[in-house]
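Next up is a structure, given as structure tokens.
Missing here is one protein chain; the remaining ones are kept as they sit in the complex.
Here the chain labels run A, B, C and D in written order, and each chain numbers its own residues starting at 1.
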Amino acid sequence: MDISQSGTRQTIITLGLLSGALILFTGAVGMIAAFHEREVVNDFITLGQLVLLITPVIFGYTAANRLGMTGEAPMVVLGGGVIIGLLTTLPTTIMLLFNSDEFRFLLDWSLRLAPFVVATAIAWRMRRQRAETLTVVGSWLLVTALLGIVTFSLALIFEVKGDLRSVLVNINRDWVDVVTFDNRRELLQGILIFSLASVLAGFLGSLCYYLPRTPRRALFYGLSVTLLVGAFGETVRLVLQENLERDTLNQLFRRDTLRQNAALGLLIVSTVVGYLWAAFGDRARHGFQNLGGQERRTTQMIGTALFVALLLMLPWLIGRTLSDVAVTIGLFVLMGLGLNIAIGLAGLLDLGYVTNYAVGAYILAVMTSIGPLGLMKGSFSFWMVIPIALLAAMFAGFIFAVPVLRMRGDYLAIATLGFGEIIGKLAISDWLKPLIGGAQGVQAIPKPIFLGTELKNPEQLYYIVLVACLVTLFVSIRLNNSRTGRQWMAIREDEDVATAMGIDTARAKLLAFTLSAATGGVAGAIFAAKVGSVFPNSFTVFISINVLSLIIVGGIASNPGIVVGAVVLIGLPELLREFSDFRFLLYGALLIMMMINRPQGLIPTKIVSHEIRAGVKAKAAAGD
Amino acid sequence: MKKTIASLLLLSLLSLLLNPVSAQDACSDQLGCVILAEDEPIAIGAMLVLSGAVTYLGDDSLGGVELAIMDRGGELLGREIELVVEDSLCSAEGGQAAAQRLSADPTIVGAIGTNCSSAAQGAMPIISDAGMVMIAPSNTSPSLTNEDVASGGSHLPGYFRTSHNGLVEGMRNAEFAIQVLGTRTLATVHDGDPYTEGLARVVADTFAELGGEVVFEGAVNKGDTDMASILTEIAVYQPDIAYVPLFEPEVNFFAAQMKHIAGLEDTVIIGGGAAFVAGFPENTGEAAIGIFVSGPLVTGEAYEQLLLRWEEEYGSSPPSGYHAHAYDATNLLLSAVEAVAAPTDDGGLVIGRQAIRDAIAATENYPGLTGNLTCQDVSPFAGDCAPGTALAMFEITEAEVYDDNWPPPVFWSFSENLSE
Amino acid sequence: MALLEVNEIHTYYGNIHALKGISFEVDSGEIIALIGANGAGKTTTLRTISGLMEPRDGSVRYDGEDISSTRADLLVSKGISMVPEGRGVFAKLTVEENLDMGAYTRRDKGIKDDLDRVFELFPRLEERKKQFAGTMSGGEQQMLAIARALMSSPRLLLLDEPSMGLAPVLVDGVFDTVQRIKNEGVTILLVEQNAHMALQIADRGYVLQSGEVALSDTAANLQQNETVQKTYLGID
Amino acid sequence: MAEKPKRQQNKILVATGMTKRFSGLVAVDNLDFYIPEGSIASIIGPNGAGKTTFFNCITGFYQIDEGELIFDGNRIDGRSPDQITRSGIARTFQNIRLFNNMSAIENIMVGQEPHLKSTWLGSILGLPSTRREDDDTEERGRELLQFVGLEGKGDMISKNLSYGDQRRLEIGRALASKPKLILLDEPTAGMNPRETIETTGFIRRLRDELGITVVLIEHDMRVVMDISEHITVLDYGRKIAEGLPQEIQNNPDVIEAYLGRGAAASAGKNLAS
Partner (left out) sequence: MSQMFKWNTDEFSWVDFTIDVLRILIVLAIVVGSWNTLSEGRISFAQWVNLFIAGLSQGSIYALIALGYTLVYGILLMINFAHGEVFMAGAFSTVFLAEALNRTGFLNQQPVLAILLMILFAGLVSMTVAILLERIAYRPLRGSPRLVPLITAIGASFFLQYTFRGLYGSGFKAYPQVKILQGSLQVGSINIPTVQIFVFVSALVLMFGLYWLVERSRIGKAMRAVSENKEVARLMGIDIDWVILFTFGVGGFLAGSAGVINGMFRPQGVNFFMGFIPGIKAFTAAVLGGIGNIPGAMLGGLFLGVIEAIGPNLVLAGLGIPGANQLKDVIAFTMLVLVLIFRPQGILGERLSEKKA
């Protein structure tokens, strides 16, 4: 039970400081204060407080897990949780003190002393590793000088500016209020409360380690469900609103916030369900696997049928707003399936996919608009223009592919990126303004009319997108298993050898670009009809980036992966609208974490997952 | 997994069948009503740009909205005011998604937004269809208040704005250049934003109509830092006026780099409302002195108060020039709700949607920060509430550049001009 | 005590079990040859010793110290140097710069002397000091690779297929050089496809077969061994 | 299926004045040579002598700067690699270059490209002719797998095959295009003597059973001397000798530049045994 043992100590300190850094970071970028605005459970806890408290719980549990594995005594493990709780508050506390008027002198002093302290620490460590005296002195001077420059500059900035807040805009009163639990005036008292709460949270986290597996999992399910429902209250309410009476809904939710009773009920129910699942879930899964061939097939068929039914009924289950999100997701699935032909199958890194989207959208816009820019003055319907948009996008794909056929890898990437930019700039230009409206875009695009019904709601547009996706999926599967698909794969694997096999690579690549462009055009056309107006600023490089990212995140060359990727990267940010200020921050963090922990994507194809995992391991071993 | 889906499906099916249509007894409004129970707050929406390159516009408006609510103590008719904020981005699809979300909530009475005209194009049909209202604090596109589709209009009922119609602002700006400054030649520059492009076009047209000569019409891109190229081109014509309704930072770059270009020594810059920002003079530096900026003639006392409150609340000055419009828009909406809300016997509240529209449309001489607001209902100004008379030209002086003075002194205002 | 002791090492490529418990030792001043078919684990063995790969099990002891999980770059200063398969000269660095890289870990005064010594061994390299390594012929590149490894003044030199891809006329020269390096007191562990030549200059040899040591003996005895003759020397 | 030896005198591939430069560096210098039809020919020479460059020139990977190449009566210089493959030349690579993430059978199916006719539209629509062709391709692929000794390994991902199997698959893929001439770049590299002998036998079968002319680049002198009927020796991009194995072995230039005394002797010995 020696907590000073170096490995143990290091685990605890690292995790504690990591947790503290996370809390300070979320505070400094304004997340904590912004999340504080959103209550998870009415009059009980806000999202900001939740972040503050759940972080030490998670880190406390992680540490306990690691320490427990190495066979540390319970006292050490629980003590670790406490220390982590305390360390979690440390960076934030320091920042609070720096920010307060009474303790600002601490900031000045730290900035003055920091270079010497850090340099001395480094030098001391070098000395212990028996470095030469000259090297040690040299390093000390260098570190002092470099750090000195930074801290001197910082000191100057804060001196002139007067306080932290004029630089770090989110180290403000709101933040102080949240982290001190509304004790801004009594800062020390606030810090004490914060520390105690955090210590308790860290302790509870490490205590969880000692719960038996089943109740622990049950509790985990229960808490996650409740907190997620609370955090995504708006979305959940939107779904429930479709299916529940308003009075009932009002008993569960106060606007977007779970009421206390409802939260408690949900917690109990989900914990019980979680308990049952944790206790008997394995057996059920096992039972399914042990089913006879016939029974199993039947079960699977029922499953498929239910899935199809779900796809068909989706808009009516989730309501208008989420259908709108579903349509957007669908459009990106459509583009993902298209771009996958170029990237996943033929290995052509196309960063200018937005080109096709723009072409499709503008074609539909000028062909069907009833405004001044409409070419046909409304005589062409949506359905007539869809094939035209498709062909136009294919043509554009073809034209843009020709000059880049000989380019490879990153050169291809930057050239296609350039085409995307060119299209964007042309769309906005005064030059083409008489045709496509320039900055003012094209308005008055009528909605599609199907059997006399105007399809103006997302629930209705959903079916158009669904059909387009299914057709594309079918085509893409057919192509994948064909001669053409093999040609593409060969080019992806090794272009030189593919040529040596007698493949006309230029032609195959042209085909890949052209076919890949087709769905982009259709997606663009549907998009234009959906929004009802087309502006050039909708066609930025972010579209290309999004489509590329969703393919990679889903799992390259994997069709189900594309759907999942689109849901995660396009759908989640839409649902995260309530955290809109931090949408891209979280999106970026998600991308990074995904790629580090699951580079093969969420639903990888078998080959790719094997290759990437093996590749990472082997090359990590080789240090390449 | 599949089983969960199946049970979910069944549950939802059941609930669909059991869902009765609730009768809205107390409501006689043709568009339906917002019916609030006893403890429900009054919810208003906001569709603002909260991410992307022009986030500061959204931050600016959001501050205005929040301050307006705070100034009422956060309450209306004894109920809490709840602000539901959605990110409308600066695009049609973003506006559409935000509107879709707000319109799904039957308790929201109306929305403030959007910032960008393109977002408004996406949001307007949804909002209008849902029987709601939207009051935009910074839309300027003329088409938004024009009802004639064939000429490019897209106005739909339920759309209002407290910002100036580009047509009005542009005409005023051109008149100022010709009639007040007495200039003859004009160059315009926009940045591909519908707002700046629209203004530049109106100014050029009006300038020509009034007998001036438009010698150059050009454009830069958002994100450009190098203006030497276009300035050189403009220098060829040595115009009296460069009308530059650009946003920060392009407008700063333009102004600051102009002094390096031979031939433009005597050219005067007129900036649009986008440059009517506290940071503009300081960020531009010396080169900003002598630039004219068009902006709302904010009534001194109340506006000063707002700026103080802003400083107190957010620790800085507003990042853009539309917060006062947002403030007014919010008050317009809240006042309308206040006027038409009817209490029910059980302590609830009924607010007719058409009634709100009517109430806002009937606004006349509403004393706002940006002047006395009167909402018009005739195309091409349908839904325009901004007081065209309260537009002014401000001249940037040394005080703004070096001493943090804001707003700059009024050089000329339309209302004064009228009275003269 | 042996300079290098390899003890029951198991090394994996991903899930592929490449070395299945290989053990052998190298004494100071010896040339040891590892021979075997492609895929027998010769190169993997060298990579494991040099620290490019880490054995999952077993140990590598060098000069009495366990170096099984020491990184490759740290082993260089301990005196282990490896000439990788396919030479691996830095094509876009000049010959001189390549040699500098060989002495990367050293900061002592002896570098200049070693450079002279290397140039003495390979006069060809001195002539081409300023030339980019990539423009030299295969034989010259092989010399450079060996010379570069010598620049770290190693005690143990690991040579991976020094004769690979060389014209027959050059192969003799390479093996001569190896012999001379040995005579300067460097211990050499040699992996070679050309078992014939390898066994001629080696003191002892180990035959590897699918990740295991199949045979070990003095080089002379191995040359006489019937299986070795049949499979690796091509003598029927 | 075997061709008659009488056609051996026809020159299936003739190069005259072939020159290839890389930014000033002459890799192949005014080379004249020929390959007799139906023969097994070898190209030897020291590292950097231009052997692989020579292959790349023939297969269209490099465009030659001067000279002309005539294959089977047609000029092929200036054609792209895929056109050359279509005209009947197939190749393998020094360091095996399979389509690593495709299965063995897919590799072979790609190899059959020159004889395939179906189009992408046919595949999407699922036309009967396309389906038939796909089935035929696969069937022939299985046959070829059997021929190269990879029966039953068709569905393995090619990078998971053993080294020897990969070499065989690469040759199988080259054969799939039904070539008249096959270029093998160091087919026995990395093989032990026993495997080498098997491979030599296999190369003979290519010629004898399928009637394909074979050109090898090879370092193992025993292999070269054992199976070649025609040898070309390159050094610094120039041809320094050409002829029968015996002649080459005793050519003083070749011994000087390439073989060395010992090797020439030992290779000779081996051939004699």
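Convention: a contact is a pair of C-beta atoms (placed from the backbone, for glycine too) under 8 Å apart; a residue touches a chain by one contact, two chains touch by 3 or more.
Keep in mind that this is a model prediction, so the values were computed, not measured.
When the omitted chain is restored, the residue from A:124, A:210 or A:431 that touches it is A:431. From the options A:10, A:120, A:135 or A:153, the residue with contact to the unseen chain in the full assembly is A:153. Of C:11, C:152 or C:177, it is C:152 that touches the chain left out of the display. Taking the complete complex into account, residues 25, 28-31, 146, 149-150, 153, 156-157, 159-161, 167-170, 343, 349, 402-411, 413-415, 417-419, 421-422, 425-426, 428-431, 433, 496, 506, 510, 541, 545, 548-549, 552-553, 556, 581-582, 584-585, 587-592, 594-596, 599, 611-612, 615-616, 618-620, 622-624 of chain A touch the chain not shown.
Although one chain is not shown, part of chain B still touches it, namely residues 51-53, 55-56, 59, 192, 217-221, 223-226, 228-230, 232-233, 235-236, 248-250, 252-253, 256, 260-262, 279, 282-286, 316, 319. Listed here are the chain C residues that touch the chain not shown: 50-52, 71-77, 81-82, 84, 88, 90-93, 97, 100-102, 104-105, 148-149, 152.
Basically, only the chains that are shown with their structure count from here on.
Interface comparison, C-D versus A-D: the higher count of C-beta contacts falls to A-D.
Seen from the C-alpha centroid of chain D, the farthest chain centroid is that of B. Remark: chain A and chain B have CA centroids separated by 31 Å (rounded to whole angstrom).
Separation between the centroids of chain B and chain C, computed from CA atoms only, is 75 Å. Annotation for chain C: no residues touch 2 or more other chains.
Multi-chain contact residues of chain B, defined as those touching 2 or more other chains: none present.
Against chain A, the residues of chain B that register as touching in their complex are 2, 5-6, 9, 12, 15-16, 19-20, 22, 37, 39-41, 43, 50-51, 82, 85-87, 90-93, 96-98, 100-101, 103-104, 106-107, 118, 121-122, 125, 129, 141, 143, 149-152, 154, 190, 192-194, 196-198, 217, 219, 221, 314-316. Those residues of chain A whose C-beta lies close enough to touch chain B in the complex are 165-166, 169, 172, 234, 238, 241, 243-246, 250, 254-255, 302-303, 306-307, 309-310, 313, 316-317, 319-321, 324-325, 328, 370-373, 425, 428-430, 438-441, 443-444, 456, 458, 527, 530-538, 574, 577, 580-581, 583-584. By the touch criterion stated above, chain A contacts chain D in their complex at residues 475, 478-479, 481-487, 489-490, 493-494, 496-505, 511, 515, 607-608, 610-611.
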